[in-house]
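Not every chain is included here, but those present sit where they belong.
So that you can tell them apart, the chains are marked A and B in the order they are listed, and the count of residues begins at 1 in each.
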């Protein structure tokens, strides 16, 4: 059930049977010479919609731009500052909590969001306490990375081994290829496996070391068929994660 | 050309031929008993994509949640505070401006965004000046409401007259029906034409007067066929608007 395709009376009705909502969060950032700039949003959204369908859960609108400040030296990348993202998450969660939602399950497509989202959850709980929401102590937010379930990780390891890398990975590229076969890009990747190991500092520094944007990955290994496998596995794992989250005491 | 389906080298290449980018902004808010909560985002995104296709312009990710604080008494509505939206727009525009973009054309689906977006543009120019971007004086942002072109307005007037109203209007509902025929909702609208004329104050007050969320409208008049007409007219008008914007001296 997609929030964007629902009416408010439908949401009111939904609240009589569930307090949970799924919110996809991605990023808009370079993913190397062949990865789509929307990769993280596309993947998070697709998996979230799959989970919503499988669990009859409400799925909110995708947060298309996340925290990707370190990618900004590559054209087309956009990023919220962490403090903006913190404000935004409060703005999403607080009114929904006032209306009765209590379990916020964010399905995430971007490692760079994790820290800011954790910070945002903490600050949101504090804001909700300050506003004296009656259900303040029942509000819970969780971040679930679609790419970090056990089965997804095993498959990536089996298919790509070390060439999975950590940014512009073949697994996420595969998933976008499955979802958007018409947007499969090719380029001469040199070296085929990108360098790795350098810590992330400022955008200029990032681009100087990771010259084409990839981190340790060889996205040439990706295929749409892999993408479908990743999709199926991730939806399954996220379904379990969401249901556990709802059932937590 | 969708930013989310592009790679950074493609964006780099795009920048050699254009300095413009289109950014859809909608809202996630109640649209009466039969209007979709995502109406404003859906409409803005569809029109923006149409404009992008017609002009070979780059279209960025949709801002799905806008300024809809007055709708928050209806479940499922989400809103940024204006100050959050102002911060967000800076975060979108500043890095793109650093990479060479200079014309930001926001295609908007929600009247409630207009004031905060104008405020955001002003504050963004100031932030860009403070950061001494070399192209600071060339950065221009424009907001174009898909529903306010002359032809779109005439059609709405011709089809619905006074029953167009100002929120959960048949024209926007029609457009979503055209785009999502599988999500056409029906309900008993009482009265068929919603009340109007009350100023907008706080959310509780809003809901007390506009009890089912509509403002002066009768969305029952909408049809998917109308929606297609609105789509075609709006894309045409927004294409002209975007091209004029680029050509402005």
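Rule of thumb we're sticking to: contacts are C-beta pairs under 8 Å (C-beta built on N, C-alpha and C of every residue); 3 or more make two chains touch, one makes a residue touch a chain.
Given the structure is predicted, the values throughout are model-derived calculations rather than measurements.
The copy number for the entire complex in this file, given 2 shown chains of one sequence, is 6.
By our rule, only the chains that are shown with their structure count from here on.
Chain A and chain B have CA centres that are 24 Å apart. Those residues of chain A that touch chain B in the shared complex are 2-12, 15, 28, 30-38, 41-42, 60-65, 72, 74-81, 83-84, 87-88, 91-92, 95-96, 98-100, 180, 183, 185, 187, 213.
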